[in-house]
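The other protein chains are all here in position, but one chain of the complex has been omitted.
Up next is chain A:
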Amino acid sequence: MVQSLDYLKESPSQTAGPYVHIGTNPNWVEITGVWKADLGLVLVGPQTRGERILVEGRLFDGLGEPVRDALVEIWQADAAGLHNSPAETRGKADPAFAGWGRQPVSGVDGSFRFETVRPGSVPMPDGRPQAPHITVWIVARGINLGLHTRLYFADEAAANATDPLLQRIPSPERRQTLIAPRTERDGLPVFTFDIRLQGERETVFLDI
């Protein structure tokens, strides 16, 4: 016999189900008056430092049909690469930028859209820089455990080329699923991040 390690097991995940919005976006499903506003809809205000960008995308299932009942959250560093979190050890993040956003995808076409700022670079624990990225987390009916992925920016080609996570993806085509192409609208850079849960051009999902 040996001593017990005494670790607990993580609570197993379950799907968020089709009615996740009751708990996360009650106003959006017309459960009004319980709390004033749904959390995570607005990331930037007039005081937020950094370059304003739009992140847009759609979510597709294995038949290419839009997923219309998902919930998407993003988490990212501020323009200086710092997270607005007590666990951030490298400095104090922009207090006018929470870094977290959340919204239901459109019930019509599975689209989502965040107005945010371009994140700065965040180092690996060993100090190597990572290319600017936004963490994306998806839950929905039919998804048993929330899916993590990352959005990288097509106009950060040099940084992307040396990013430790992107370098772990052997296939250049699969790497492209994480790199959002850039367009512009009304003077704002727009990065389009379509997420394919399954099949052709399937998005790379992470075990982190």
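A few notes on this one:
Basically, a residue touches a chain if its C-beta (ideal position, glycine included) is under 8 Å from a C-beta of that chain, and two chains touch if they have at least 3 such contacts; residues count from 1.
Keep in mind that, in the parts below, contacts and distances are computed from a predicted model.
The listed options are "Glutamate synthase (NADPH/NADH) small chain", "Carbon monoxide dehydrogenase", "Hydrogenase expression protein HypE" or "Protocatechuate 3,4-dioxygenase subunit beta", and the UniProt record of the chain not shown names that protein "Protocatechuate 3,4-dioxygenase subunit beta". Summary of contacts with the chain left out: across A:1, A:108, A:158 or A:208, the touching residue is A:208. Within the complete assembly, A:34 is the residue of A:34, A:108 or A:158 that touches the hidden chain. Think of the hidden chain as still there; on chain A it touches residues 6-24, 26, 29-31, 33-35, 39, 61-63, 65, 67, 69, 73, 75-77, 83-90, 98-100, 107, 122-126, 130, 133, 135, 137, 139-148, 150, 164-165, 168-169, 174, 197-199, 202-208.
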